[in-house]
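A single structure is presented below for examination.
Note that this is a trimmed complex: some chains were dropped, and none of the rest were shifted.
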Amino acid sequence: MHEHQSPGYVDDKADLLKRLKRAEGQVRGIARMVEEDVYCIDILTQVSAATKALETVALNLLEDHLSHCVAQATAEGGPVAEEKLREASAAIARLVRS
Amino acid sequence: MHEHQSPGYVDDKADLLKRLKRAEGQVRGIARMVEEDVYCIDILTQVSAATKALETVALNLLEDHLSHCVAQATAEGGPVAEEKLREASAAIARLVRS
């Protein structure tokens, strides 16, 4: 894990935590549906919704990261900027392929 | 929600519940990372992992649904079979687009 100054998402922390709390509840709700033998299609609908909720968290994190960490590093330029851009592109690729 | 005979995933229930428990823990872990101001990219890596875990649950549910509910309905034929196939295709589309 990286240690560094305050993260790009610091202003959106409350919203991120609220979304993650809801996503956690969705996953728990899906488990309850499985325990109660609910119809497969209805469970699949909830799994797609939970996946979308997590994607929104990721997209918000990424926007904050680009606007703060990457923007700041590119303003300074040099190898740190290149590493930040490389890292961001790799994270985007993981997101697109997941 | 639909009520019906025992679901197609009944034999995989324990595995599904174990995967969902782990996914729930992953989402809770992501929230903790946000609370602790962990670096954005490290959080994004965990979000991609949790999204993939949920996709695996969905793919396993879908395989069971096709092998049991849809297979049984198509063996009997008629409008029930058509509805099951339509439903399954719509669920696949949601999964692909999420």
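Per-chain residue numbering starts at 1, and chain names A and B are given in the order in which the chains are listed.
Definition applied: contacts are C-beta pairs under 8 Å (C-beta built on N, C-alpha and C of every residue); 3 or more make two chains touch, one makes a residue touch a chain.
Every value quoted in this text rests on a predicted model; they were computed, and no experiment measured them.
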Notebook entry, point to check: When 2 copies appear, how many make the full set?
Noted result: 4
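Here, only the chains that are shown with their structure count from here on.
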Next item on the list: Using the touch rule from the top, collect the residues of subunit B that touch subunit A in their complex.
Entry: 1-4, 6-10, 13, 16-17, 20-21, 23-24, 27-28, 30-31, 34-35, 37-45, 47-52, 54-55, 57-58, 61-62, 64-65, 69, 87-88, 91, 94-95, 98
